[in-house]
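As you look at this complex, bear in mind that one protein chain is not there, while each of the others sits in place.
Now for chain A:
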Amino acid sequence: MESSQADINREIEAAAQQSGGPQPKIDYAPYRSSILRHPKQPAHLIDPEAVELWAPAFGHRDVADDEADLTIQHAGTPLGERIVVTGRVLDGDGRPVAGQLVEVWQANAAGRYRHQRDQHPAPHDPNFTGVGRMLTGPDGTYRFQTIKPGPYPWRNHINAWRPAHIHFSIFGTDFTQRLVTQMYFPGDPLFPLDPIYQSITDPKARELLIAQYDHDVTTPEWSTGYRWDIVLTGTHRTPLESDTEEEVK
């Protein structure tokens, strides 16, 4: 039988009582799809070697500047609240991650993804794809302009809705820092009900995924602004100047 939101809430509460770290619990049954897809053996601890001490390099050959504006990819203007999202990518020791690739994807303002598997009967926006890419600057700053995504239903349980979010894919300066995560918006009423967000059982760690509204990023007569800093894990190798250079031969 399909679970209700009340069933899921009880499971979320029960899981929150068990010890867990600030990473998501990969064994987290309230997120039904995780049941058969998480390893049961503990991860094997090893010192990284060779390529694991380095990250792939990306550069301006890979990413055009206008890929950071998700509102100009079609002939018309997308519908919804225009926003700018910016922040810095830092490693676990506070060093900026410079010149590195950030990829983002998201639903449109109505909560619909431009993806054939999204059958939520909310409108597509012919002027919005929902995909962006950018490189971080010398101080680790990334910045993109988009439309605030809407919340959307999914089939984890009856009446399941995801809080509005933007997916982020981030590289550090070594392979072990690779991160795919989701950025959320402050004050979302769906937070307590969402098993993906609640799979991080440490409340302080969960809050690290919430952007802050920043009036200094907001621009007059144009868009609101959000700030979200992304701290990766620490590097296993002290990054070199050349980590930030392009076309190193």
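In this section, contacts are C-beta pairs under 8 Å (C-beta built on N, C-alpha and C of every residue); 3 or more make two chains touch, one makes a residue touch a chain; residues count from 1.
The rule is simple: contacts and distances are computed from a predicted model.
Trainee: Missing chain's UniProt protein name, "Protocatechuate 3,4-dioxygenase alpha subunit", "Integral membrane protein", "Cytochrome c oxidase subunit 1" or "Phosphoenolpyruvate-protein phosphotransferase"?
Mentor: Of the names offered in "Protocatechuate 3,4-dioxygenase alpha subunit", "Integral membrane protein", "Cytochrome c oxidase subunit 1" or "Phosphoenolpyruvate-protein phosphotransferase", the one UniProt assigns to the missing chain is "Protocatechuate 3,4-dioxygenase alpha subunit".
Trainee: In the whole complex, not just what's shown, which of A:7, A:69, A:118 or A:214 touches the removed chain?
Mentor: Checking each option in A:7, A:69, A:118 or A:214, the one touching the absent chain turns out to be A:118.
Trainee: Quick one: which of A:76, A:94 or A:123 touches the chain that's been left out?
Mentor: The one listed residue touching the chain not shown is A:94.
Trainee: Residues on chain A that touch the omitted chain in the whole complex?
Mentor: Residues in contact with the chain left out: 21-26, 28, 31, 33-41, 43-52, 54-63, 90, 92-94, 101, 103-106, 113-115, 117-118, 129-131, 133, 167, 169, 175-176, 178-182, 196-197, 199-200, 204-206, 208-209, 230-236, 242, 246-248.
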